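The complex appears here minus one protein chain, its other protein chains still in place.
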Amino acid sequence: MAEKTLNIGLIGYGFMGRAHSNAYCKVNHFFDLDTQPVLKAACARKPEQLAEFASRWGWESTETDWRVLVERDDIDAIDICSPNNTHHDIVMAAADAGKMVLCEKPLAMNAEEGAEMAAAVAKAGVPNMVWFNYRRVPAVAFARQLVDEGRIGRPFHYRAKYLQDWTIDPDLPQGGATLWRLDADIAGSGVTGDLLAHSIDTAIWLNGPIESVTAVTETFIKERALQDDPGTTKPVTIDDACLFLARFANGSLATFESTRYARGRKNQNSFELNGDKGSVLFDLEDAHQLQYFDHTGEEHVNGWRTILVTDSDHPYMKNWWVPGCVLGYEHTFINALADFLAGLESGVPAQPDIASALETQKICDAVLKSAETGIWERV
Amino acid sequence: MAEKTLNIGLIGYGFMGRAHSNAYCKVNHFFDLDTQPVLKAACARKPEQLAEFASRWGWESTETDWRVLVERDDIDAIDICSPNNTHHDIVMAAADAGKMVLCEKPLAMNAEEGAEMAAAVAKAGVPNMVWFNYRRVPAVAFARQLVDEGRIGRPFHYRAKYLQDWTIDPDLPQGGATLWRLDADIAGSGVTGDLLAHSIDTAIWLNGPIESVTAVTETFIKERALQDDPGTTKPVTIDDACLFLARFANGSLATFESTRYARGRKNQNSFELNGDKGSVLFDLEDAHQLQYFDHTGEEHVNGWRTILVTDSDHPYMKNWWVPGCVLGYEHTFINALADFLAGLESGVPAQPDIASALETQKICDAVLKSAETGIWERV
Amino acid sequence: MAEKTLNIGLIGYGFMGRAHSNAYCKVNHFFDLDTQPVLKAACARKPEQLAEFASRWGWESTETDWRVLVERDDIDAIDICSPNNTHHDIVMAAADAGKMVLCEKPLAMNAEEGAEMAAAVAKAGVPNMVWFNYRRVPAVAFARQLVDEGRIGRPFHYRAKYLQDWTIDPDLPQGGATLWRLDADIAGSGVTGDLLAHSIDTAIWLNGPIESVTAVTETFIKERALQDDPGTTKPVTIDDACLFLARFANGSLATFESTRYARGRKNQNSFELNGDKGSVLFDLEDAHQLQYFDHTGEEHVNGWRTILVTDSDHPYMKNWWVPGCVLGYEHTFINALADFLAGLESGVPAQPDIASALETQKICDAVLKSAETGIWERV
Partner (left out) sequence: MAEKTLNIGLIGYGFMGRAHSNAYCKVNHFFDLDTQPVLKAACARKPEQLAEFASRWGWESTETDWRVLVERDDIDAIDICSPNNTHHDIVMAAADAGKMVLCEKPLAMNAEEGAEMAAAVAKAGVPNMVWFNYRRVPAVAFARQLVDEGRIGRPFHYRAKYLQDWTIDPDLPQGGATLWRLDADIAGSGVTGDLLAHSIDTAIWLNGPIESVTAVTETFIKERALQDDPGTTKPVTIDDACLFLARFANGSLATFESTRYARGRKNQNSFELNGDKGSVLFDLEDAHQLQYFDHTGEEHVNGWRTILVTDSDHPYMKNWWVPGCVLGYEHTFINALADFLAGLESGVPAQPDIASALETQKICDAVLKSAETGIWERV
């Protein structure tokens, strides 16, 4: 089994804290790796909830101050699952302390922060990764494989959507422990950082750099009560929806759209890429499939294929069950962690690292700027 | 344009009378044929409704007695759209009078009648066809093409369903002008002749002869009022549902199911054929598509293809619009008529003719017998 | 049957000429109307092809000069199926001659032309209609019905795509009899007028006026040979693709995209509308269905419904066959014609008429302008 251990210090016990804890528990059951992560310490500000969380997942110790965690000698890697406005400072400190960094997305509040973070980890020479977990959906990785195999050809169009509907209710409050994503002071932006960042990361991974964008944002519900102070209502500061057009460096054109106001769409993270030789379509709500149109075969039998991405020769799948047995949401994090650990061993860092994720941050910034200026902005 | 005319005498002005009239009006607009059908005479027992029907569709004359129609010198072909219990006598008389015969399905009340009809048209040497219109759905004809191209290989399984839900309401009456399909004295049987006959015709066209069957039928609603006498209730004599297992001569196994009690299924006439090289799946509720799985390509990109059967190199489609433009229900009759007329010209009769449709009738008979005996019956 | 006749003069015998001829032949078979259109005269410049066309469809006479046709006393209505750059002059002349006008889309080469045409028919007081046939897909009309029934609620998002793939081949020539849609001098624009005009017409019918847009266009293949002069290559003048973002007057946001370079998409004219109460999704490649999400029911059984729009209580369907029997592409024209004729009788004109279609033209103009200026343009 694994010969080495990697002591993890996790910051944040929310939704992502659970997803990452699960990944640390499971990765060595399914992947043959030299390294075994150890759930060394979990960190959060509320001691009671933290204790319950640590007990449930088997974290060996706890801390309530991330600065203490970062300084601990027995921690090899800092995993950041805390709100977006904490990412920068933690990464800077962790790099300074020589710790590896695994940071949740979006990377930072803006590209300026992101650039500092990228510089810091580069200077420190510490391995690092940003958890854009949807690259690790087998069907998404398989789409990349089809691109690499030359099956798309010259690309003409890309279209991405990330649609949800959970904030339509005007009685939903904002801010607070579970709703900080609705507060721009903490989240940096609304759907742009939370959802579109995923779409952009996937897009540039599959189709290369984006050169320019024109965008529009909207806040449909203008005021909401505060989660932590229900009697108080304040203006909503985030973008509820963000749409943009883009030009890729390869000459293809794109639409991107993200919203939390698409009734009936729970988690529709979808993209389609059209080239002269073929096309692919993915939808996270049917995450076990990739749609593929191959133009190179006999014309009369051409059609969109629904490929069940569960065979042992599909990305990641040989590590799991048997053909026809699907993975779920949580496996994207386990696959990502496996890639990170394998990258430590091979010396080829798993992607996106912070330097690479900075490109997505720059595009988000250009999108938000264009939504203000009303003109095309170069990235 | 067409050099010859073919004078049609149509019997019955119901749903099928409309569908066939439409076919006669349109066929020469879309197909290049030597023959132009002429709407010479329509025949039915109720003069007023008949007059309205004839006027709407442009039938030149009317008759209220089919025996008179059959004897008219100016009629070349008799088209039978009247209830099932009239098919035998009309075909016998028409053949005797030397008329071509186009007969709606099911061919007859039973195989004994059917055999006499086949003998009569053979003796008379008159061209004939039975309107199993679903063979003329382009996607169904395309399935046959894929079989002919060797894309299925050795067949293992066939499964057919024909599901509807329009008789679930116990207040629906039986018998009468529009509900004779619920009276076994007129219809011969229930779903077996009405729906399964379609499924069987398609099955043997695609997969060859059926050797033996074991079946079960059920009448879910035991009594219904009479459409023509609402105060009177009588036992229901038809099969509401019919399911059977079958062995094909080629060694493959099949399930067949038909019912009018499948809530939510309006007209789900569906089949799937699995062979070692490939599989096809068709569903009439998505009639413009054929699903095809090709096992012969590279494994990692294999998947079920949704082939939009609307290209000009797909069956029948070059006569219609442009790729992406679908046909509808009525076009199956027009395509069938075009095939019949082309068959007259080429000397290769369009299928199924009465002799060929008799095979389907024999299987229906074996199915109904098995439902009584509870054992496997040979066809 | 019909008491009155309406003498039609048709200009153009191409794809649309066929579709309209078919509509005139069939409309009275399926709709109960006071008016019977008569195929009085067909007009085109090439006498031989015209004669063949007229013979096939039963046009009583022919003309090779549309100005002569417009002046004929025995013509009541002029139907314009000729290329886009002829629409303006023909409409002006027809209105001047007191003829009704049925004009193919797009209305005109630009909004300036369109405004003159709208003024001319208003001044002449002649009934008129623009053939935006996709409003007459039963599922699209049904979407409108759901909006009218209040099932969508406050709209947040609209997204429309019209994707095809038939011009990807660089060897496809431009201009000429069948490829004039690739010549901006004749077509006015590329996909903007040809495809997006459909999307826009549907959008404003369902979701109200569009206030402003920002757009991008692209011409992927820069040069093509001429259809009528294969040895000569010229720059391509049309837009191969056009994407835009839009703000509706009701506050909702939209993406629109159209292209002929989306490999695997044959005729994907699709839209989705999201409101707080419900959402609808339509795709012309599955034209018999409407997807509908109803948020007002019990939460745990909410889901996207695939409504088979073939019941007798769905728009147009009671005139056709029985539940489960689908219509095809051509029926959109027949339904439109039936609406036009019924509008003559009721005095409530079928929509869109020229004045209404002008709104779509204005939006197209704003889109093309924005693609040049790079900024948001008000409509």
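In this document, chain identifiers A, B and C correspond to the written order of the chains, with residue numbering beginning at 1 in each.
By our rule, a residue touches a chain if its C-beta (ideal position, glycine included) is under 8 Å from a C-beta of that chain, and two chains touch if they have at least 3 such contacts.
The structure displayed is predicted, hence computed values, not measured ones.
Of the residues C:61, C:237, C:306 or C:319, which one touches the chain left out of the display?
Answer from the full complex: C:306 touches the omitted chain.
Looking beyond the chains shown, say which of A:55, A:296 or A:346 touches the absent one.
Of the candidates A:55, A:296 or A:346, A:55 is in touch with the missing chain.
Given that one chain is not shown, which residue among A:110, A:164, A:199 or A:291 touches it?
With A:110, A:164, A:199 or A:291 as choices, the missing chain is touched by A:164.
Kindly note down the residues of chain B that lie in touch with the hidden chain.
Chain B touches the missing chain through residues 156-157, 159, 161, 163, 165, 168, 214-216, 218, 220, 241, 243-245, 247, 251, 253-255, 257, 259, 261-265, 274-279, 293, 295, 302, 304, 374-376.
For chain C, which residues reach the chain that was dropped from this view?
142, 146, 151, 290, 292, 294, 297, 299-308, 311, 313-314
In the complete complex, which positions of chain A touch the hidden chain?
Interface residues of chain A facing the absent chain: 1, 15, 19, 21-22, 25-26, 28-29, 55-57, 164, 166, 266-268, 284-288, 308, 310-311, 321-331.
Everything that follows uses one rule, which is that only the chains that are shown with their structure count from here on.
Going by C-alpha centroids, which chain is farthest from chain B? Tell me that one.
A
Could you state the distance in Å from the CA-based centre of chain A to that of chain B?
Centres of chain A and chain B (C-alpha means) sit 55 Å apart.
Averaging only over C-alpha atoms, locate the centres of chain B and chain C and give their separation in whole Å.
Result: the chain centres lie 35 Å from each other.
Residues touching two or more other chains, restricted to chain A: which are they?
In chain A, 302, 304 touch at least two other chains.
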